[in-house]
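Yeah, one chain of the complex is gone here, protein chain that is, but the others are all in their spots.
Read from first to last, the chains carry the letters A and B; within each, the first residue is number 1.
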Amino acid sequence: MGVPLIDIRGLTVDFDAGQRVVRALHGVDLAIHGGEAVGLVGESGSGKSVTWLAALGLLGNRARIGGEVLFEGRNLVGAPASDLEAVRGARIAMIFQDPSSSLNPVYRIGQQLAEALQLHRGMSGAAALAEAARLLDRVGIADATRRLRDYPHELSGGMNQRVMIAMALSGQPRILVADEPTTALDATIQAQILELLQEIRRDSAMALVLISHDLGVVAENTDRVCVMYAGRIVEDAPIATIFEAPAHPYTSGLLAALPDLEGPRRRLLAIPGVVPEPWNLPLGCSFAPRCPEFERACEAAVPPAIELVHGHRAACIHARSGSA
Amino acid sequence: MMRYLAGRLLRALLTIFLVVTFAFFVLRLSGDPALLIMSVDAPPESIEAFRKSWGLDQPIWMQYLAYIGHALTGDLGNSMRDGRPAIQLVLERVPATLAITVPAFFLKIAIGVPAGIYAALHRNSFADRLTMLLSVAGFTMPSFVLALLLVLVFSVQLGWLPSSGSEGMANAILPIVTLGAAGAAILARFTRSAMLEVLGQPYIRAASAKGLSWRRVVTEHALPNAAIPTTTIIGFMVGTLIAGAVVVESVFAWPGIGRLLVVSVANRDLAVVQTILLFVAATMVSANIIVDFVYGWIDPRMRTAPR
Partner (left out) sequence: MSEPLLQAEGLVRHYRIRHGSRLFSHPATLRAVDGVSFTLQPGRTLGLVGESGCGKTTTARLVLGLLPLTEGEIRLQGETLPQAGSMRWRELRRVMQMVYQDPLAALDRRIAVGRQVMEPLVIHAIGAPAERRDRAMAILQSVGLQAHHFDRYPHELSGGQRQRIVLARALILSPRLLVCDEPISALDVSIQAQVVNLLLDLQAEMGLAYLFISHDLRMVRQVSHEVAVMYLGRIVERGDPDRLFAAPSHPYTQALVSAIPVAHRSGRQRLILKGDPPNPVDVPTGCAFHERCPIAVARCRTETPALRPLADGRHVACHLAPGAADA
C-alpha cells in the first residue's frame, strides 16, 4: 500500500493526576494512508479521542506523550510548538462533538472563518470573506454571505457543525479527524452531516478519521475500523470483516449488544461487568474479566496484536484467521 | 427598546425609594437625635424645642411624608449640627472621596486582572499558589487591619508616609493602597476563575486545533470571553466609588463621604445620613444599569435570542 500518510507507533499517554500518573493510552499503532477513511470505535475512556489529541499535541502540559507520530517526514511527538501549529488545521484538521461550543461565542462566523483562512492561506479582508462565503456554500449553508454575519448561538447545532467543517476545509488538509461529529445532533441532522463528509471526501481525496461510539455510523462511512478498549486497539479490520468475522471477543460482544432495526427481535447479549478504570486495569488482557472466552493464559500478559490476514489485526490469544 | 429602558429605569427608582424609606425608619427608630445633639443634661424644655423645630414631635409617618414631599422638590433637609443643607455638606466631601477611590479603582484593575490571568495560565504553579494565597489574605483581612499594618510599616517604622490627615498627595497613598489591595485580591480571584472557566471550553481546544499559536489562542479567544464576567465585577466596583471607603477614611482621618457618614450616624444627624444613603443607592443602581448595558454590548448572546 506504500508509505502511510501518518504512522502512529507505540503511542502512549500518561496523565499526571497529582498523586498518581494514569496511563490512558498503552501503545497505539495506527497507520493511515492517503484518501483512506478509518473509523475508531470504542466506549468512553477507550482512548479514541486521546489518540488524536495526543498526536496533535492538544492535550496540554499535564499529559506526557510517548511513542512516535510520523507525519510528512517528521515525528510530531516532542516536536516544537511551531511545527505542531503548522500541522494543525493546515495538514490535519479536527472537528469535535459539540459544534455549538466549539465556535467562539463572541465572534461572528465570518470572523472565525477568516481567521483560519488568514492562518492557512494568508488571505485577509474582502478576499478572506469571499472565500469564507464560498466555503459555507460548499458545506451546504444557504445564503452564505448573510450567514457570515451571524454568531454561533444564532445557528442550529447542525449548521454550526457545517461551519466547523468549512473551517476545517479552509486549510485544505490531508486528514480530517472527526471526533464524534454527530453525537450531539439529531438523527436527521446526523444523516445530513455524514452525507456531507462523504461528499467532501469523494471530491477531495482527503483522508477521514471518524471517531464514534456507534458502530453503525462507522460502518456506513469508513472502509476500515479500529476497535479500541481501555487504551488499546484490540482489533483493526476492513468494515465487512468486522461485521462478518470479528476476531476479538470484545468486538463480537459489542455487535451482539446492539439491537437490530429489521428482522426478528432477539434478546440482547450484554457484555457483563464494566469497563475497568484506567488506574485499575486487570492483569494481562484488559478485557479478560468480561470475556466469555477467558482462560488463565489471558492474565499472563497483554496479548500482542496478531495479523490474521493482511489488513486484519486482533489483540487476542484466541484470535484465529476467519474465526470469532 | 423604549419599554425595556423605561422598565429598567422604573425598577432603579423603586430600589432607591426602598433604600431611602428603609433608612428613614431605621434611623428614626434607633435613637433620639435630640438627646445626642443637645447633651443629656440639657433642660427638658430646650430638648422639646429642638424636637419641635426639627419636626421630631410629629408622628413618624407624618415625618416620613414630609421628608418624601421635600425630597421630591429637591430639598433633602438641613444638617442638625450646623444647619447647612445636607446636600451641600455631602457634595463638599465628594472630591476627597473620589481622590482616593478613583486611583484605588485603577489600582485594583491594574493589579487584579493581570494577576488573575497569569495565575490561570500557570495553574497550580508556584506563582499561582502565591497569587491565590495573597488574594485570600487580601480579601479576608478586614481593611482596618491592613490599614493599621501599612501605617505600622510605612509611617511608624520607616517614616516614609504620614499616618493620617489630608494635607497633600502623600496622605492619599496609604488609603489608596489599602482600598486597592482588597479590591485587587477579589478581582484577581475572580479573573482567575473566569479565565479557567473559559480555558476549559471546547472552543479553546478547537482554536488550538485550528493551528493558532497558544499566544493567539489566549489573547484572541480566551481573553475576550473571560472579559465578559470580569467586566461585570469591575462595573459593580464602580458602584462603590462613593461609599466604598467608609472604614479606610475613618482610619486615616480622610475627610471624605465615608467619614462624614460615620460622624453623622454617631450624631444622629438624620438629614445628612439620609442624603449619603440616597447617594450610595443612586450610584449602586446606576452602576448596575451600566453593567447590564455593557454586558449586552460585549456578549453577543445577550443581544439576540437564538432563532
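Methods note: a contact is a pair of C-beta atoms (placed from the backbone, for glycine too) under 8 Å apart; a residue touches a chain by one contact, two chains touch by 3 or more.
These numbers were taken from a predicted model, which means no experiment stands behind them.
Asks: Looking at the whole complex, which of A:Asn61, A:Thr188 or A:Asn280 touches the chain that is not displayed?
Replies: Of the listed residues, the one touching the omitted chain is A:Thr188.
Asks: Check the options A:Gln19, A:Ser44, A:Asn61 or A:Asn280 and report the residue that touches the missing chain.
Replies: Residue touching the absent chain, from the options given: A:Ser44.
Asks: For the chain that's not shown, point to the residue among A:Val13, A:Leu59, A:Met159 or A:Ala245 touching it.
Replies: A:Met159
Asks: In terms of residues, what is the contact footprint of the unshown chain on chain A?
Replies: 43-44, 156, 158-159, 186-192, 194-195, 213-221, 239, 243, 253-254, 256-262, 265, 267-272, 274-275
Just so we're on the same page, only the chains that are shown with their structure count from here on.
Asks: Would you mind writing out the residues of chain B in touch with chain A in their complex?
Replies: Residues 201-203, 205-214, 220-221, 224-225, 228, 298-301, 304, 306-307 of chain B touch chain A in their complex.
Asks: If we count contacts the way the header does, which residues on chain A are in touch with chain B in the complex?
Replies: 53, 56, 58, 81-82, 85-90, 93-94, 96-98, 101-108, 115-116, 119-120, 151, 153-155, 164, 167, 171
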